[in-house]
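Report on one structure; see the data block that follows.
The complex appears here without one of its protein chains, the remainder shown in place.
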Amino acid sequence: MIKILISLILFLMVVFLPVGYNVYTGKTAYIPVLQPPEQRGECVENVMFMRKKHSLLLEKWRDAYVRDGIKRYVSINGIYKISLTGTCLECHSNKTQFCDRCHDYLGVKPRCWSCHNIPEKVAKK
Amino acid sequence: MNRRDFLKFTGILAIGVAAHQAINMLSGSDARQSQKKREKWAMAISFSACVKKEGCKACIDACHFIHNVPEFGNPKDEIKWIWQSPFETVFGDETNVFTKSMLKNLSVLCLCNHCENPPCVRVCPTKATWIRKDGIVMMDYHRCIGCRYCMAACPYDARSFNWREPEPFIKEINRDFPRRSKGVVEKCNFCEERISQGFLPACVEACTERALIFGDLNDSDSEISRLLRTRFSIQRKPHLGTDPKVFYLF
Partner (left out) sequence: MIEKAFKGTSGYWLWLFFLFFLVIAGFISYLRQLHEGLTITGMGRDISWGLYIANFTFLVGIAASAVIVVLPYYVHDYKKFSVVTVLGEFLAVSSVIMTILFITVDLGMPSRILNVLFYPTPSSLLFWDMVVLSGYLVLNLIIGWVTLDAEMKEIEPPKWLKPLAYISIPWAISIHTVTAFIYSGLVARPFWHTALLAPRFLASAFASGPSVLVILCYIMGYHGAFYLERDIIKKLTTIITYALAIHIFFTLAEIYTVFYGNVPAHKTHLEFLFYGVPWNRFLMPWAWGSILGAAIAFILFLTASKRRDDVTLFASLLTVFSIWAEKGLGLVIGGFVPTVLYKFPKYIPTLYEVLITFGIYGVGAIILTILFKMAASVRQGN
């Protein structure tokens, strides 16, 4: 019985080691601050929707553009060209201060940028 | 995603499609086309016009710049969307000992044939490549698993695999078109992204000799339809039943 208890505690310790590590080093003990683009009004959809579902929206955009040949997106806010670099990053030109801050915080690594151009980076070249 | 969000979402997409069609209806030239049959895009390449300027590679440079095609400088990793090849290698079955010497110096411009019956589409295990209703054989680089079955299946050498990370080998990155990552197959897309905006393909636009003619086969008044009716044309390896939509004019 004691054996089981000790191994259970050991197991839980190992499992929660990463969490403890992050708490201890303060790596996640902050709230990421994003810099939305200035004076551009609302995004493609309303802020709450974008915050929650932008990845799903991008996925739909991807399939619509590439597979169905739909090149424009219409929402209450207007008509938009479906383009990650041309529409999203046109506004959010500060990818490092916007996209990356949240993604880094959550440990999300979207693979978009292995192909899609980041304007700030390409301009530098 | 909950149900309400989902409905909202699909609703928005539906509006998107409808609006897209509405916009097409409103813009004059498109209005006529959308009431007709769909387009069937094709290209004709005139041998005589193409050889006029010796060593000209304007179309290749334009295409490879616009589409961020890398240049590795070795044949093993080579990636090409449009390229030149000696006549006897492209039209081996049409070559005899006499034409060999006559056409020795003739380089033939090659690109994806956008076959009506594409073997690459048949073999793809993930539908990462497919034929659109307008006849363009498309690639979805998001879905390709890099099995290279399509490369084995293509009789025209039109498909290239990214054996290594291409980005460092792109001379100048064109911001408006994505790059590819290592591990996927790529090829010519008939400038699908330009056609949808009403532009001609980049290679066609770049050619100063008007050797490349692009147009709609379903429109009997289009230039390409008229040319193919009046001039003698051949296709690459028609006996394989692929029905290429790139024609070579004599």
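Each chain carries a letter (A and B) given by its place in the written order, and its residues are counted from 1.
Basically, contacts are C-beta pairs under 8 Å (C-beta built on N, C-alpha and C of every residue); 3 or more make two chains touch, one makes a residue touch a chain.
All values derive from a computational prediction rather than experimental measurement.
In the full complex, the chain left out of view touches B. Remark: the omitted chain is touched by one listed residue; of B:G55, B:P125, B:P168 or B:G198 this is B:P125.
Note on the undisplayed chain: of the listed residues B:W41, B:W81 or B:Y156, the one touching it is B:Y156.
Among the residues B:M43, B:C144, B:C188 or B:A206, only B:C144 touches the chain that is left out of the figure. Across B:C56, B:V69 or B:V90, the single residue that touches the chain missing here is B:V90.
In the full complex, chain B touches the hidden chain at residues 75-79, 85, 88-90, 92, 119, 121-128, 143-149, 151-157, 160-165, 182-185, 240-242.
Just so it is clear, only the chains that are shown with their structure count from here on.
A separation of 33 Å divides the Cα centre of chain A from that of chain B. Only residues 45, 49, 53, 56-57, 60, 62, 64, 66-67, 69-75, 79, 85-86, 111, 114-117, 119, 122-123, 125 of chain A touch chain B when the two sit together in their complex. Of all the residues in chain B, the ones that touch chain A in their complex are 1, 5, 9, 12-13, 15-17, 19-20, 23, 130, 132, 138, 140-142, 172-173, 175-176, 178-181, 192, 196-197.
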